[in-house]
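Working notes for the structure below.
With one protein chain held back, the other chains of the complex are shown just where they sit.
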Amino acid sequence: MTEIGFVGLGTMGSAMARRLVDAGHTVRVWNRSAAAAAPLVAAGAVAAESPAEALETGLVFSMLANDAAADAVFSAEALAASTRRPALHVNMASVSPALARALASRHADAGVGYVAAPVLGRVNLAAEGKLNILAGGDPALVDGVLPYLTVMGQRVWRIGEEPAQANLVKIAVNFNIIHAMEAIGESIAIVESHGVDASGFVELLTSTLFGGVSYTGYGDIIAHRRYQPAGFTLPLGLKDLGLAEDAAAEVGITLPTAPALRRVFETALAQPGAEALDWSAIAEVSRNSAG
Amino acid sequence: MTEIGFVGLGTMGSAMARRLVDAGHTVRVWNRSAAAAAPLVAAGAVAAESPAEALETGLVFSMLANDAAADAVFSAEALAASTRRPALHVNMASVSPALARALASRHADAGVGYVAAPVLGRVNLAAEGKLNILAGGDPALVDGVLPYLTVMGQRVWRIGEEPAQANLVKIAVNFNIIHAMEAIGESIAIVESHGVDASGFVELLTSTLFGGVSYTGYGDIIAHRRYQPAGFTLPLGLKDLGLAEDAAAEVGITLPTAPALRRVFETALAQPGAEALDWSAIAEVSRNSAG
Amino acid sequence: MTEIGFVGLGTMGSAMARRLVDAGHTVRVWNRSAAAAAPLVAAGAVAAESPAEALETGLVFSMLANDAAADAVFSAEALAASTRRPALHVNMASVSPALARALASRHADAGVGYVAAPVLGRVNLAAEGKLNILAGGDPALVDGVLPYLTVMGQRVWRIGEEPAQANLVKIAVNFNIIHAMEAIGESIAIVESHGVDASGFVELLTSTLFGGVSYTGYGDIIAHRRYQPAGFTLPLGLKDLGLAEDAAAEVGITLPTAPALRRVFETALAQPGAEALDWSAIAEVSRNSAG
Partner (left out) sequence: MTEIGFVGLGTMGSAMARRLVDAGHTVRVWNRSAAAAAPLVAAGAVAAESPAEALETGLVFSMLANDAAADAVFSAEALAASTRRPALHVNMASVSPALARALASRHADAGVGYVAAPVLGRVNLAAEGKLNILAGGDPALVDGVLPYLTVMGQRVWRIGEEPAQANLVKIAVNFNIIHAMEAIGESIAIVESHGVDASGFVELLTSTLFGGVSYTGYGDIIAHRRYQPAGFTLPLGLKDLGLAEDAAAEVGITLPTAPALRRVFETALAQPGAEALDWSAIAEVSRNSAG
């Protein structure tokens, strides 16, 4: 097995890196706070002193927390400082399409390949290698990393030849989730106010015309108002809504419902402590509007 | 088997009445244009000369085309003219909650029981007895008609003791469908404009986080723009959206996205010939907004 | 709500009776050891002093442990001693078709109606009212108890006009489960002996061509050899296999695999302590046969 790098060891990154270690690869792992690397090192990974060291393997996967972290760790300087070529960076985090384009260009300038491979699925699926992976980038580069992606995910979806397209599709999926949560919230507000039980209504929805974890999972959370611990917070949800708005604006597309959805997020976030709530707490806005 | 009545023989009503005939019941059937009764009579039903004759059996099911038809056929005069008591009317059409309340009151005045039992499912499921039936009304009355409802549906959902509650839940389900169609339309508009194939995107959605016929069925229709023949037309969709708005307004609930959804329907309907399109054609509004 | 009786308060019977209590019915409950009635009485049920007292309500459901218990509690003497007529007994336990026929005849002699309504589903589904109920008997009698059956189950399947037919179908379903468990066991024995992981193989089966709890549930149990606590024991499984053999023999049908399946059960039961194992432990017979 070859030696590879993995940068960004939050809960998702750690679970994904662990799959690679367990599959027999030598994985040089790095995280800003080094403690996160300990369990992986115990399982057989090698601690890298710096992201550059991980990149020097020639193939580095990253799952950094946000755009700023990805931007900083894979700066032009950092890329230029690495010497190993050919080299490839597979960014599995859900960065913005704008950063994806900047990173693609920056990597190209440095002679490093760049593939976007954001994922659908939470940490439990990551641990079982059952993520859905949305791959964007040069098909030959994607081909080359399929052996690793198929260890981390049950299915790899080829989205397009531009890395940013994969990030865009991830945003479009999340936009559908926002709609589903809002629809559940508004419709529960209606039926509850007329004396119909919310959880019975959700059972009806999900036993008949609606399925998938978007409806079953969020329906259950909303019916029982279990917004903590958050799987994905309200501020992150609002950020993703903004990315959908940006992606539409860029090509002159109108998203008729987006302004209303934005106001819902803002109303939800105006409550004290709302930053820590799951994004499905937008459902409370309609519920709370009842006299 | 007892004798019962069935009024309103459109494609849905005919399929439902046929189930009752095939189960061995003597069914007195009536339709405004009598020709619709012919296939049922050939299968063993008895043609009634008037709705009153169907009501005289003591138990009549109805599946009339719209509020106006239900209001006219089950007028105070018609109910008063029937003499058989006890008598029960099970209204399986998706009338407005307002009419449901008016009918419940009117039937009570005439000493006739009233149950609302709107359905989820199209004519193919009706023919196989696999509808989902949303039953609202006096539990003892609902109990009494379970032998008939379980012939027409695979599952009977007890919604509440007021008939109008069942109609309200049907509207809330449809409101979720409207949201799903709009979310699919807006997100397809985004990804298509960035070079991603619509049907591949729908396959991704429905293979991962979204399921049920709302997403699989409408996703497929929207991806391929197959808006004709319509399963449910744009004007009917807009009417149902209005019923959701009314139901919310009645109890002082705010539906943040409803005004935007209404504008989408209105924009879609402004196109020539749009009245005949499936309601999922609302998805074209965002797609058409692209430069 | 009417007053009804419920006899036999094991874990399944208690969960089912509880649904009836929670739906607002007055339920006279009886169990051989009276302590089992306490939680139900706390929830609003009324303790009956004898099965006869439950039968005197005119409608009694039973979920007794086995044929012998049902035979004893609903003896000709017990039925004759009850005076309330009309009266109906709905037997929801999985008794043998032979006893079903004897009970049907005995009840008829006493002027008491008899319906068989065995169920699919364990106690968790019973508690949620999501059992599948297989109803056999006079359609008018089944119609009359639908209000109660739909409280205990999500779907009522009309099997036929003879009560024994419902018990027979239950046995035929269980025969399919036995085959599924044996197929899983034999095929795991093959692949494991050739170095393929059992749980990976089960995941493959259930992600591709096989589904439903028979394959997913028992596949998981067998892959990980979790035969305790038993959901349904080996001796009960062998008894059900015998009932399938009897049902076939009665009409001159050959079941080619039954003798082999019987030997598998007997081999499994020859191990010390096997009586307490789940019936899926038959899968170990092939696994243990490996040199």
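Chains: A, B and C, in written order; residue numbering restarts at 1 for each.
As a convention for this text, contacts are C-beta pairs under 8 Å (C-beta built on N, C-alpha and C of every residue); 3 or more make two chains touch, one makes a residue touch a chain.
Quantities reported herein were computed from a predicted structural model and do not represent experimental measurements.
Looking at the complete complex, one finds that the omitted chain is in touch with A, C. Across the entire complex, the residue among C:A38, C:A98 or C:V191 in touch with the chain not shown is C:V191. One of A:S75, A:T150, A:S207 or A:T254 touches the chain omitted from the figure, and that residue is A:T150. Of the candidate positions C:R85, C:H179 or C:H224, contact with the hidden chain is made by C:H179. Residues of chain C that touch the chain left out of the display are 97, 120, 132, 134, 155, 157, 159-160, 162, 164-165, 168-169, 171-173, 175-180, 182-184, 186-191, 193-196, 200-201, 204-215, 244, 247-248, 251-261, 263-264, 285-286, 289-291. Across the interface with the omitted chain, chain A contributes residues 139, 142-143, 146-147, 150, 154-156.
The working rule: only the chains that are shown with their structure count from here on.
One finds 46 Å separating the Cα centroids of chain A and chain C. The residues of chain B that reach two or more other chains are 155, listed in rising order.
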